[in-house]
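The complex is shown incomplete by one protein chain, all other protein chains being positioned as in the whole.
Take a look at chain A:
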Amino acid sequence: MLAGLMPEQASELAPRVDAIFLGLTAISAFIVLLVVGLVVAFSIRFRRGSKANRDALPNLVSREFEIGWTAATLFVFVFIFWWAASAEIRAFVAPKDAIEVHVVAKQWMWKTQSANGVREINELHVPVGAPVRLILTSQDVIHAFYVPAFRLKRDALPGQQTEAWFKATKTGTFHLLCTEYCGTDHARMLGRIVVMEPEDYARWLSAQPEGDDLAHQGERLFTARGCAGCHAPGSAVHAPDLAGLWGRAVQLAGGRTVTADGAYIRDSILQPKRDVVAGYEPIMPSYAGLLSDGEIQELTAYIRALGSGSRSSRRLGEPPLSSRVPGGPEARSPALVPGAPVTDTPTPAGPATRP
């Protein structure tokens, strides 16, 4: 009977969430039945005209009741909090070996790109049983990446990155929905997650014409946007060397230290005057408005690749390959909802033109 009332479980997280949900449902059902049962029983027993005992309660009794159920409620609620919170804490950090997928949301489509360079629109293919880490951002308004079967949801925020991860436990095709209201076609901003057996996934992957991976695009940008002029090894300008930077503690002018992570790289590109590395002049111009979110992601991936050794399938420095995914999104993303349009570039609604 529960089959139709519960969503499909397709991730490692799903059974844990459902367990808390069902436990909480049982406790709630008990309390509702208790309250409704007492209300109905009292209503019948003590209805006007019945011959029930209506003497006053001793004060002591009412005080004991009051303190008793306040304490019991508090205990039950704190217990549920602890139970739910412990599950949340365990699920917070993604495993180190997770496959990394960058997701860019825009009105009204999902663009995904794996670290191995495969780009998809409104689709994401992943192997079953492997942890997948999502790095989300948005090009316009706030969206939310929601896969009900995985019990997974995370907002995609413009100008910021958020992260989430999952490990699929079941092959199949699952809804990818947008749950943060994002304008006209919010309801049609749909995609699907295709979970495949590892060997099917490998076959699918090899059938994809290889695109540039993020780090390679970042490497190209690094030169094209002039970053290399100062930051390349042997440059005449005195700028911090970026090789081996990723994940390291950086000493800032003023004594603070920060860890060179995605947020730090992003801030350094957009607000270079804010956290200046000790021993360097604040001479770098801001790139705010000159680089898109996607481009910043690519540059970050490049810097990361410089530091930690290439995590992607190919080594840096090989000639970049052209980036084409055949078939077009229409062929690859059949609409999940009747009448849902799947277009490569939907007409954007904004930004609004203001007088």
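To be clear about the criterion, a residue touches a chain if its C-beta (ideal position, glycine included) is under 8 Å from a C-beta of that chain, and two chains touch if they have at least 3 such contacts; residues count from 1.
Keep in mind that, in the parts below, contacts and distances are computed from a predicted model.
Enquirer: The complex lacks one chain in this depiction; which UniProt name from "Cytochrome c oxidase subunit 1", "Alkylation response protein AidB-like acyl-CoA dehydrogenase", "ABC transporter permease" or "Lactate utilization protein B/C" does that chain carry?
Expert: Matching "Cytochrome c oxidase subunit 1", "Alkylation response protein AidB-like acyl-CoA dehydrogenase", "ABC transporter permease" or "Lactate utilization protein B/C" to the record, the invisible chain is "Cytochrome c oxidase subunit 1".
Enquirer: Tell me which residue among A:Asp55, A:Asp97 or A:Glu199 touches the hidden chain in the full complex.
Expert: A:Asp55
Enquirer: Which chain A residues would touch the chain omitted from the figure, given the whole complex?
Expert: Within chain A, the residues that touch the unshown chain are 5-7, 13, 16-17, 20-21, 24, 28, 31-32, 35-36, 38-39, 42-43, 46-48, 52-57, 62, 65-66, 69-70, 73-74, 77-78, 80-81, 84-85, 87-89, 91-92, 107, 140-142, 144, 146, 148-149, 151-155, 157-160, 162-163, 175, 177-188, 288-289, 336-340, 349-354.
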